[in-house]
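Following: one structure in structure tokens, then a few remarks.
Apart from one protein chain that is not included, each protein chain of the complex appears where it belongs.
This part shows subunit A:
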Amino acid sequence: MKETPLSNCERRFLLRAIEEKKRLDGRQTYDYRNIKISFGTDYGCCIVELGKTRVLGQVSCELVSPKLNRATEGILFFNLELSQMAAPAFEPGRQSDLLVKLNRLLERCLRNSKCIDTESLCVVAGEKVWQIRVDLHLLNHDGNIIDAASIAAIVALSHFRRPDVSVQGDEVTLYTPEERDPVPLSIHHMPICVSFAFFQQGTYLLVDPNEREERVMDGLLVIAMNKHREICTIQSSGGIMLLKDQVLRCSKIAGVKVAEITELIQKALENDQKVRKEGGKFGFAESIANQRITAFKMEKAPIDTSDVEEKAEEIIAEAEPPSEVVSKPVLWTTGTAQIGEGIENFWGDLEDSGKEDEDEGGSDEAIILDSIKMDTGVEVPNIGSQDAPIVLSDSEEEEMIILEPDKNPKKIRTQTISAKQEKAPSKKPVKKRKKKRAAN
């Protein structure tokens, strides 16, 4: 659905506050929101929360043939998805501009900076390499998607362990996680994006804009940097004109922020590693804070199923026996069969001569039909044998494809003789052809 438009007074309020160096959530101009990183039970799965913006990152790997022009390098694949739950405006099919922009920026940041050593992903040159796939899902949009996504991507990649593989001559052995411990990826450095929002034609600048601030900003500058102060990607959008020293100042700020964030990431990774090694519980369920009132946990609960068998027997004994479903397939021609009848045709009363009443022996509990009508004159073997499919005789008159009309074109009708209308819907709306004998 369409995004609720920002009202003019809200816009003015935000801009005036920024002019006075105030932010709605009380942060300073260069402050980041709280970053929280939690890991799942599998390696390579993590959720990063930047304030209220939440991104889920998942890494998986597969053995594939390499690209033709890069026979000794592994393949990296990044994908960011804006889930519909993140914002009401993110409908599938409606988000293309923003999605393309974010994906492109993420790729440039992570792929072109060569943070992952792709040569180490090669197993057999020219034949088998690892394809690493990073899937990011935005769960909640409260501004600054790109920062959260880049943090999630690099954390997931650092957390991930790929299966161990060994090559002996021509043989390649892939070990399962039970046989040999999975191996982490070789990561050279961690590029992290830092976003700067500009207001009033570049006069004011804010780091880590939240959603409201993003709506009123003039332009955005994203700098991807690693902790060694190397710029991996820089992108300025929105058409604002920045001075050289503004950009340099931003890069200095980015350097400081990236150092802090990298330290946080390292600490989170170490904590998780420690918990896993000590055999403690890990996973998202554990990372829910206990004291939060909106969170609740329950331990493993045994269920008493001792009386289940008696209950079940009671139910079966009391239940009526299942009704007999007499299914008699009628074979029209090779490859075309009919089971049951369609419901009555409401197209109008057509002549109904020559119907024959054929009541199925005794099966009043037939769910689908009470009686199968057969036309007179159709040479049908006696419908006493309930199991054999009925094959209509293939005289020339009946040698017709089901859709071809005989005398009355397009008069396909069903007939139900039974007094009570059997409106049981048949699953296939099969209409029974009325075949008339040409000359009796």
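Keep in mind that, in the parts below, contacts are C-beta pairs under 8 Å (C-beta built on N, C-alpha and C of every residue); 3 or more make two chains touch, one makes a residue touch a chain; residues count from 1.
Definition applied: contacts and distances are computed from a predicted model.
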item	value
Protein that the absent chain corresponds to, by UniProt name, given "Beta-adaptin-like protein", "Exosome component 5", "glutathione transferase" or "Alpha-1,3-glucosyltransferase"	"Exosome component 5"
Chain not shown: contacting residue from A:52, A:133, A:215 or A:249	A:52
Which residue of A:79, A:103 or A:140 touches the chain not shown here	A:140
Hidden partner interface residues of subunit A, rising order	1, 40-42, 45, 47, 52, 54, 56, 83-88, 137, 139-142, 281, 283-285, 288, 292-305, 307-309, 311-313, 315-316
